[in-house]
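A single protein chain has been omitted from the complex, and every remaining protein chain is retained in its original position.
Which chain is which? They are A, B, C, D and E, in the order written, and residues in each are numbered from 1.
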Amino acid sequence: MATVKLIEYPQASAEVRAVYDDIMATRKTDRINNFWKALAGHPPTLRRTWQSVKEVMTPGALDALTKEMVYLAVSASNGCQYCTASHTASARAHGMTDAMLGELMAVVGMANETNRLADGYQVEIDDVFKETR
Amino acid sequence: MATVKLIEYPQASAEVRAVYDDIMATRKTDRINNFWKALAGHPPTLRRTWQSVKEVMTPGALDALTKEMVYLAVSASNGCQYCTASHTASARAHGMTDAMLGELMAVVGMANETNRLADGYQVEIDDVFKETR
Amino acid sequence: MATVKLIEYPQASAEVRAVYDDIMATRKTDRINNFWKALAGHPPTLRRTWQSVKEVMTPGALDALTKEMVYLAVSASNGCQYCTASHTASARAHGMTDAMLGELMAVVGMANETNRLADGYQVEIDDVFKETR
Amino acid sequence: MATVKLIEYPQASAEVRAVYDDIMATRKTDRINNFWKALAGHPPTLRRTWQSVKEVMTPGALDALTKEMVYLAVSASNGCQYCTASHTASARAHGMTDAMLGELMAVVGMANETNRLADGYQVEIDDVFKETR
Amino acid sequence: MATVKLIEYPQASAEVRAVYDDIMATRKTDRINNFWKALAGHPPTLRRTWQSVKEVMTPGALDALTKEMVYLAVSASNGCQYCTASHTASARAHGMTDAMLGELMAVVGMANETNRLADGYQVEIDDVFKETR
Partner (left out) sequence: MATVKLIEYPQASAEVRAVYDDIMATRKTDRINNFWKALAGHPPTLRRTWQSVKEVMTPGALDALTKEMVYLAVSASNGCQYCTASHTASARAHGMTDAMLGELMAVVGMANETNRLADGYQVEIDDVFKETR
């Protein structure tokens, strides 16, 4: 149970409703996720976070599906249940198949394993990797 | 400085050399990264980890570049310096441009921000996300 | 469900009861949180952890509310559900308003975003920050 | 060494210079930290991140020093060297004394210890903490 | 609720059944944990992960109980509920007593506290620790 009250549309202020309206219009849906309803208790964070997510997740040099899968990979690594659940759904909605999810999680798992091996042995960065710019 | 001795090719056992040879052949290079030289102190881990990385990173439902970027995203989230450095280089070698790196890090940063907001408010998972299977 | 049995007061040993009594007296309450009941299975950890928490959370150069908010910020960043829930309650009991919680989480989210951007780009520490002592 | 080129003022585009100018004016300084110079390689992330940090760190229900100390607490918990170094300096500039830093780190350490104890024993959230709203 | 379908034995392919059979034979049990049923949606990950776990957890220079306790320590530190629950059970099955669990968690908690203190103060590594090889 959230530690703050979820703000539903009918109870929302005009400022919050404007963000909700933009979320629904941008995502072509008529529902608002609990995440936004929780942020709505602090309208500046709701507005700023939505604007940032909207800007960051817009397709650009990376397509929408790749961005969703990266979001999911990070959320799984952080063990964030809410974001893992919601971005698994988003990634599927953008075309992620079971096979793609399987390979994605395989990479996530492997990266976490080798991250800890590299840290555990305090491996020094090869000179060649210091010149990647 | 690594907490274990880095095993160079000339000093390596036949078992270790076989892995080194496969790494160089697979990656079409004549050098071995410090990571593998550190793992070589425990040959079963060297062999198993290389076999896993090789299998997991082979293009399949996801292409090689996407896999490298996911690896980098996880490594940046974990704050692993070695893996961040080496997989930034790998991703660039597979075609990641500055613009792609910029968008990738923007997603990584945003995912970390919203992960903590969702955890910090203990947002409950929407019913609709429980039916993603 | 906890992986250890929760020790209730009537079943507790004299050693455990002494800690429970001090917790209730210090916090001016007549209940013991599940956290302490779980630790009570290993009395030395119960005693030591309570003594440390009691000492660390006593107002000093930082007031009690600031300490509770820092505790909450760390717990949210670590994704610890129990500590996030209990320290949200504690911080509210010490005077944290909805507006303060909103700003606190905004800082927590932003810190997590920029932490990963700094790590992801492996930004070198400015010389000026090396002379903070 | 950063994985991207640091953009200095003379080489910066007008878009980047505008952000740099705002950073220097807001912070009443004539230098730009490496963090912003690294982000400048992806101007939308530079602009968005600066706008967010500026908004989030402005004193409101929480004063500037409290916000800096929360930022530092999160950065230390995440093990982010850059952010720990830069926000230790910022917090000191906002008035954090050695005694305050000592107590801050004591809380950070204690929170990390109890977070893992609560997770390690999978302690269930007390009903009373579910009604904090 | 898992984000993928759990594959039960009767519905499993021959490839998956072969792994399930090996798990049950190795562990001398007639049940398969949910973890493996979730991985079974991506058979290569099921096979590879099981082979790795089987190899890594076989007694060698470290006995089986020590390995289970290390696994549990890492899982508790990562806040992974599933692995914490399952490896608490496994460690108990290998002989971990309540007293051993109590001391294990005490070490896990203390390590997390000092890790953050060392990171928070950016303590430089003593020269003597750089010569541990």
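Rule of thumb we're sticking to: a contact is a pair of C-beta atoms (placed from the backbone, for glycine too) under 8 Å apart; a residue touches a chain by one contact, two chains touch by 3 or more.
Not measured: the values here are computed from a predicted model.
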Seminar exercise, completed: chain A residues touching the chain left out here are 72, 76-77, 79, 81, 84-85, 105, 108-110, 112-117, 119-122
For this session: Just the residue numbers, please: which parts of chain C touch the chain that's not shown?
Result: 1-5, 44, 48, 52, 55-56, 130, 132-133
For this session: Quickly run down the residues of chain B that touch the omitted chain.
Result: 3-4, 41-42, 44-45, 48-49, 78-80
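In the analysis below, only the chains that are shown with their structure count from here on.
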For this session: Provide the labels of all chains in contact with chain B and in contact with chain C.
Result: A, D, E
For this session: Quick one: point me to the chain whose Cα centre is farthest from that of chain E.
Result: D
Exercise. By mean C-alpha coordinates, which chain is most distant from chain B?
Worked result: C
For this session: Express in whole angstrom the distance between the two chain centres, defined as the mean CA positions of chain B and chain E.
Result: 20
Exercise. Between chain A and chain E, what is the gap in Å from one C-alpha centre to the other?
Worked result: 27
Exercise. Which positions in chain B touch two or more other chains at once?
Worked result: 1-4, 52, 56, 77, 79, 81, 84-85, 88, 99, 102-103, 105-106, 108-110, 112-117, 119-122, 130, 132
